[in-house]
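I am attaching a structure below and will ask some questions about it afterwards.
Every protein chain of the complex appears in place save one, which is left out.
Letters A and B name the chains as they come in the text, with residue numbers starting at 1 for each one.
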Amino acid sequence: MNRNKRAKIADNIATIFLYIIAILVIVLLTSITVYLVYRGIKSYIPKYMSFSPDGLGIQLFNTLYMVLLSIIISAPLGICAGIYMAEYAKPSKLTDIVRMSIETLASLPSIVVGIFGFLVFVMLTHSTWNMFAGVLTLSILCVPLLTRVTEDGLNEIDQSMKEGSYALGATKWQTIVHVLLPAILPRLVTGIILAAGRGFGEAAALIYTAGLTSDVSFSNWNPSSITSPLNIFRTSDTLAVRIWYLKGFAINPDKYQIADMAAAMLIILVFIFNIGARITGRVIERKMIGSSAIKSKKKSKIN
Amino acid sequence: MKKTILGCLMLVIFVSTMFTGCGSSSQASPTEQTTSDSTSATSLATDSATDPTIADAATSIVATTVSTSSVSTASASSNSGTSNSVSKTSTSTKSGSSVSTSTTQRVSDVKSSVATGAYLSAISLSLSTSTSGATIYYTTNGSNPTTSSTKYTGAIHVSSTTTVKAIAVKSGMTTSAVSSFSYTFGKLSGNITADGSTALQPLLNLAAPMFKGKYSAVFSGSVTVNGGGSGQGLTDVESGAVMVGDSDVTVAQAGKGFSNLVDHQICVVAVAMVVSSDVANHFGSNSISMSDIKKIYEGKITNWKDVSGSGSYNKPIMVCYRKKGSGTRTLFETFGTGEKFDENASYVTNNDAFIFTSSSADLQSQVDNNQGCIGYETLPYAQNMRKLSVNFGSGAVACNYSNVDNGSYKIWGFEHLYTKGTPNATVKAFINYVTSEDFKSTIVANGYGLSSDVAPSVAASHQ
Partner (left out) sequence: MRSKFKTEYMGRTVVTVVGLMIIAITLLITVFLVQKGAQTFTVLKYSVSQFFTDTKWDPFMSADDPKGSVGALTFIIGSIYVSFLALLFATPFAVACAIFITEISPKYGKKMLQPAVEIFVGIPSVVYGWLGFSVLCPFIAKIFNMPFGGEGLLSAAIVLSVMIFPTITTVAIDSIRNVPSEYKQASYGLGATRLQMIWHTSLPAAKQGILTGIVLGLARAFGEALAVSMVIGNKITIPKNILSRTSTLTTIIANQMGSAPDGTGMADSIWSMGLLLFVISFLFILMIRIIGKEREDKGAEK
């Protein structure tokens, strides 16, 4: 009986211990986010949101613009690669190599991708830091993510859906495009939004490709002019890069306040996208499958 | 909208420069030729201030080789350390002095009725100097004027891109510094990219919007200025990554590997010894000797109580240093301690008291936020920091540009803009703008010095 009792006490202590840790983690997360947002709000003066060199408006625009462009480039590439891996690649040495490549790309430190981007897109082309180099580097970071999401999604689809499509006389490609991809659309959308979230926070890959400063005037919207915000061959710094710059190179006396604001803005952006990803995923799923199908899916998952 | 703003600006400048006095041109023989190029001033006016006392002040200053004080007509804010920082509304008048013997006055700078900038239609400008009786000679081909250049007799008409350089001479007085005015006509295409010295970066960051404003009629590109250190500036301009490389050191000082780089000196920057506020409070008005600074960076003195002048402040010294490519550090090593700092030496790597700072901004935040720190910082960054006077062997010398000019403060260097070969019209316009007479007040107001004010022999030793 003694041993049992000891075991029971140990079990209770462990349970309490684990509860404490779980609560600590939640508290840590909430306090980090709340504190950062609080500091951002505390240091807010309208000047910081302006679209001038003093403010963060330019950086916010750059961040959204660059992430949008990189998703436009990486989404098709990633989805196609995922389709290849899931549907067309036969188990062979070649496929293994492709898989290894994807994993290598996925786990490369972003600073290494950044210096590669610097080498190829800036040094070898003899150009200065520009947004396009940054966008391409970001795409290199996003493609493996999207490939994995697509491949996993396609692999998890019920085979019966595929077979049903074939039975109706569709070719493989038609099946993929008209049946399978729509089936995994919620996952794809979630994956894309999460990749965008990663792009927001990326700085190490951008400091040597897209540069540390921006010089734009928002009255000029002609994409071919170098001071236009739309021009993709100008230097552009994002919010994350700006924080790094403010900490290490800026001398204005309010640099810490601006950095606080930038950090708060980034966190809020990431939150919005994260929650948005979940909600969008759920909404699309509901629309495509219907709520009763979701309920039965949930049931089968639990079992 | 832009044109009306430009028009008003021109009107204001025109009206304000009308008030700065017109000297009559009379025969005078020069007593000395100045050899510095383009930048100089003995009296300054801010863009908007119309100070009638300048003329009086200029003619009443007698320069001596020893005096180091600068007379300000408005109060210059001084930190409880020992530096003077010139605020935007004050004017300081100094006279350059030749090292040899005389205490001759210097003719005040030539002023133009039309400021440097971009213009769309032909302009007609008049040159003047506040020193009465001085003769003005000018060139329009960019070369430095001498007494054999064209004498100024009446309005000069300019209708194409020209740089007008002028001097004023008067017998019995030192020739004025060369004043440079650049007028640009016709569109400037392309963009301007610059990077390099972080010491020069604040000035260029100011110059960029000012240049874009003044030249908005002809220039619609972007001007981007980045940091990275003098080494990177030279590298990037050499490789063509940027058009202008900013550097605190000359190509010769930086080492080989650079070919065909053209130097444009634009100003002077001094390096101050900055300390944390607790140290500064204990020093009061005492100075720190250069030999002590040397020993601190050699690791031989580790506590402030062993430094003379510190009032026996018992606190470990935290020594801040920059990375090898830093122009500030190179200036400190070359003209301060005279020896290279070896950050791989064991007394540095094993000692937590030696703190590495990756940039000027980083050093500033280290020194300001901690106690017992010492570091070296260029004056533009150090304007609001606590600085110590340095004793190089013959008395305490405060870190300011008068002491740089007469050679008593030794830790300083010229700021250079390097271009690969001759710059194109757009870059040339920018360089002309920052070396023009009209930009000088910005230079002085932000912690830099004018290279024309430096005594020639002192300048020669720092090339």
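Quick note on the criterion: a contact is a pair of C-beta atoms (placed from the backbone, for glycine too) under 8 Å apart; a residue touches a chain by one contact, two chains touch by 3 or more.
This one's a predicted model, so the numbers in the text were calculated from it and none came from an experiment.
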One chain is left out of this view; which of A:69, A:138 or A:207 touches it in the full complex? A:207
Among the options B:199, B:318 or B:331, which residue touches the chain absent from this view? B:318
One chain is left out of this view; which of A:119, A:168 or A:283 touches it in the full complex? A:119
Which chain B residues would touch the chain omitted from the figure, given the whole complex? 228-229, 231-232, 234-236, 238-239, 254-257, 316, 318, 323-325, 343-344, 348-350, 352-356, 358, 366, 369-373
Could you please point out the chain A residues that touch the chain left off the display? 7-8, 10-11, 14-15, 17-19, 21-22, 24-26, 28-30, 32-33, 35-36, 77, 80-81, 83-85, 87-89, 97-98, 100-105, 107-113, 115-116, 118-120, 123, 140, 143-144, 147, 171-174, 176-177, 194, 197-198, 200-204, 207-208, 240-241, 243-244, 247-248, 256, 259-260, 263, 266-267, 270-271, 273-274
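By definition in this document, only the chains that are shown with their structure count from here on.
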What is the distance in Å between the mean C-alpha positions of chain A and chain B? 46
Considering the complex alone, what residue numbers of chain A touch chain B? 53, 122-123, 126-129, 211-213, 215-216, 220, 225-227, 234-235, 248-251, 253, 255
Residue positions on chain B within touch of chain A in the complex are 191, 193, 198, 202, 208-209, 220-227, 239-242, 358-362, 364, 381, 384
